[in-house]
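Missing here is one protein chain; the remaining ones are kept as they sit in the complex.
So, chain A:
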Amino acid sequence: MFTFIARRLGLLIPTFFGITLLTFSLIRLIPGDPVEVMMGERRVDPQMHAEALERLGLNKPLYEQYLNYIGDLAQGNLGESLRTRESVWHEFLTLFPATLELSLAALLFAGTLGLLAGVIAALKRGSLFDHGVMGISLAGYSMPIFWWGLLLIMFFSVGLGWTPVSGRIDLLYDIEPKTGFMLIDTLLSDEEGAFVDALRHLILPAIVLGTIPLAVIARMTRSAMLEVLREDYVRTARAKGLSPARVIFVHGLRNAMIPVLTVFGLQIGALLAGAVLTETIFSWPGIGKWLIESIGARDYPVVQNGILLIACLVILVNFVVDILYGLANPRIRHQR
């Protein structure tokens, strides 16, 4: 187990450099620079432009800029935003809980519903329910997130007026950010109805963000479950006289979870990618919206380091999933 972890950590170093190089060059490939964007449509005085670039250190050769960037990183300095002059790390910490809250809600939605739908579809293979779930999940998987989000907003928010259109909480409420999780903060505050309001804000974006993972998990659970239900040990469990529920969940699902868990881990990356779009559509004040705005403003440090942080996060989550995988599957645990 120790060598396994060490090997995995060793692999992180090249990955890490790859990401820095990629973000560093990609953001600079976009035409325009931070100063131009800040000036907007006003005529840029070449003199001022050059001075501003020099002040930001953006007039140096690219390799020198990159080395400075890596040097800063090595000292744990993530730099500061060109727009707000706030430290990138600080901004990340402030905004991240919003993204995390949204992602967890989406995962909860996708996980519970996906597992349930997958198991039932497998048990009722070939039934109308099975075909329905598989058809809908294929549609869900193929749905462009931004379009799906807009569709839901049009229907539920604009048409039926059930949920708010955007944001995390109504402007009426003044919630002190203690944990950064709106659901928890509203519970801690004494504002009446704030929790329900936060929940209503959360539902739609969570559904939108959870749709693709839901589709993937449902399909994966179904196929894993179908495979497991054919296994000899399921027959053995039935021959023991165990209840159908125990056979399905204790003996079946436990084994079907092993491949599903892998997919679950892979979905975390997709989830954060989806969060960028979802947050933009719902004006959700999280990492995704922050990055989109920073790209628009050519806020180099934010884009570079924001993406780096997210990449680290995805790596970390996959790492945890790998360990969970070992816990779920004794055959793997003993190999290491």
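Assume a contact is a pair of C-beta atoms (placed from the backbone, for glycine too) under 8 Å apart; a residue touches a chain by one contact, two chains touch by 3 or more; residues count from 1.
Following the convention adopted for this analysis, contacts and distances are computed from a predicted model.
*Asks:* Between "Transmembrane transport protein", "Two component system response regulator", "ABC-type dipeptide transporter" or "Na+/H+ antiporter subunit G", choose the name on the UniProt record of the chain that's been left out.
*Replies:* For the chain not displayed, UniProt's protein name is "ABC-type dipeptide transporter".
*Asks:* Given the contact definition stated above, which residue among A:17, A:155 or A:233 touches the chain not shown here?
*Replies:* Result: among the candidates, A:233 touches the missing chain.
*Asks:* Have a look at A:23, A:99, A:255 or A:304 and name the one touching the chain we're not showing.
*Replies:* Selected residue, touching the omitted chain: A:255.
*Asks:* Since one chain isn't shown, list which residues of chain A touch it in the complete complex.
*Replies:* Touch set of chain A with respect to the missing chain: 231-233, 235-243, 251, 254-255, 258, 328-331, 334.
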